[in-house]
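Note that one protein chain of the assembly has been removed; the remaining protein chains are unaltered in position.
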């Protein structure tokens, strides 16, 4: 059982932190979209738990962890209350939120990959599901908010690449039989730092060559995170 | 087996009524969005069966009820035909549709919660899935129609709260071991009446405190139900 790479209570605490910061990003988008408090709670839950839910449905781990661990369910509600009362203060700490979000991204791409492999998927599929775990909640958040998913837009700093790097490191560690708490932490750290660097230096991914001039060049109004 | 709270044929008839009215709301939105008859049928099916489908995938009840009961599948097609030929008449009975929709909401939050508990989920998770059963179809409807989900918008009368109240009553009845056909009906009735009152008096949920002035204040054009 690879899944318990870390001390279970350490793992659980890290999961809760990741869920909390993802939920914050969902609740903040809900405020920007002018949703009411229930819309905030729904968006917080979906952002925080959507990626893991998708992974668990695909690997057949039902009921998904999101519905068996009460802490996972309650954390987004705490985030909702916080954003509800302290919205401007939370906005002002956007940099801090981004740093935590990067940590969540790093953590979830690693634990997602590991859990998928535990359930018998191949290495490539496990890495793909690790990526889906890390970014799936954010995509669902944007779809529900009727926005073009931030993940897909060219005018956003790299988000998928750090998660791909983290997930790939995990499957390489598995392949060479050196996956443990230390190498896992290394993969989390690599994805985390890569995302921080991408935000700091505004790294972006290229678009298709020779796009036709009809393509809209101007970045759309940035309302999503 | 809690699931058969009511006489099975009564339960089945109630389910079909709920599915029918949800399907009507999907077909009506399709007409407003100018979709063709197949778009109407797809939106009717998704609205009517989407919430239960989501619940069944999460609790591992596959194939989902939506694909094992022919009546569940055919009912939305009947609703599509009706709206196709009698669209203005159905629109004119919008109040009646709203009342039936409220009944569907009440019924589905109760049966959804009960079924989730039957499949071994905890009380909080069961209530969350009851809510998802009741409102999930409407959210999928709005996402497919490329609208901001009606559920999330502040300028709509309370929709989630009645379902939350109904689902919470069910888990409290389970907790205190008094769930039966009578108490279940009470929960259905409470959610139903609460939704009617919310529509009658335009009850709305609050938005986050101290939103920035940049937030769009004007209600968007109301095309979704």
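Each chain carries a letter (A and B) given by its place in the written order, and its residues are counted from 1.
Here is the rule we use: a residue touches a chain if its C-beta (ideal position, glycine included) is under 8 Å from a C-beta of that chain, and two chains touch if they have at least 3 such contacts.
Predicted model only: the values in this text are computed from it and were never measured.
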Quiz item: Which of these, A:93, A:146 or A:185, touches the one chain of the complex that we don't see?
Solution: A:146
Exercise. Have a look at B:13, B:68, B:93 or B:180 and name the one touching the chain we're not showing.
Key: B:68
Self-check item: chain A residues touching the omitted chain (full complex)
Solution: 57-60, 119-122, 124-125, 128-129, 139, 143, 146-149, 151-154, 160-161, 204-212, 215-217
Quiz item: Touching the missing chain, which residues of chain B?
Solution: 30-40, 42-43, 53, 57, 62-64, 67-68, 70, 73, 83-85, 87-88, 91, 143-146
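Here is the rule we go by: only the chains that are shown with their structure count from here on.
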Quiz item: If you average the CA atoms of chain A and of chain B, how many Å lie between those two points?
Solution: 29
